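All protein chains of the complex are present and in place, except for one that has been dropped.
== chain A ==
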Amino acid sequence: MANIKVLVAKPGLDGHDRGAKVVARALRDAGFEVIYTGIRLTPEQIAEAALQDDVNVVALSLLSGAHNTLFPKVVELLKEKGMTDVLVIGGGVIPDADIPGLKAAGIAEVFTPGTPTSKVVDFINANVK
């Protein structure tokens, strides 16, 4: 009965949520419980929502270019709150050159445009703690 719970969130000033909604729907169809929290959120709001719903995965979507600041901030706040076993993944328009830095900051994987949703599902199933 332990369903995988995924928080899908868009941090920062970015209203483009089509991609996040497609991913949310795909995750639902894969049998996950998806908490969709919407657009223009602060890292603090996302981390607190993740704590209250005790999610297994935080999936961040961002197309504004602020990923290097906002993604690591979410990871940091989750740790501060004691949510140490959460898998944080990211997606959006993210340059390849930024990906190693994000991974070093605790983002488990980054999915760029063109990724089949099944790849995200498989990654979560294989890596969720």
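One rule holds in what follows: contacts are C-beta pairs under 8 Å (C-beta built on N, C-alpha and C of every residue); 3 or more make two chains touch, one makes a residue touch a chain; residues count from 1.
Basically, contacts and distances are computed from a predicted model.
**Q** Which choice in "LAO/AO transport system kinase", "ABC transporter permease", "Nitrate reductase subunit gamma" or "3-methyl-2-oxobutanoate dehydrogenase (2-methylpropanoyl-transferring)" gives the name that UniProt lists for the one chain left out?
**A** "LAO/AO transport system kinase"
**Q** Among A:V34, A:I107 or A:V120, which one touches the chain that has been omitted from the display?
**A** A:V34
**Q** Can you list, in ascending order, the chain A residues touching the missing chain?
**A** Here the touching residues of chain A are 1-3, 24-25, 27-38, 41, 44-45, 48-49, 51-54, 81-83.
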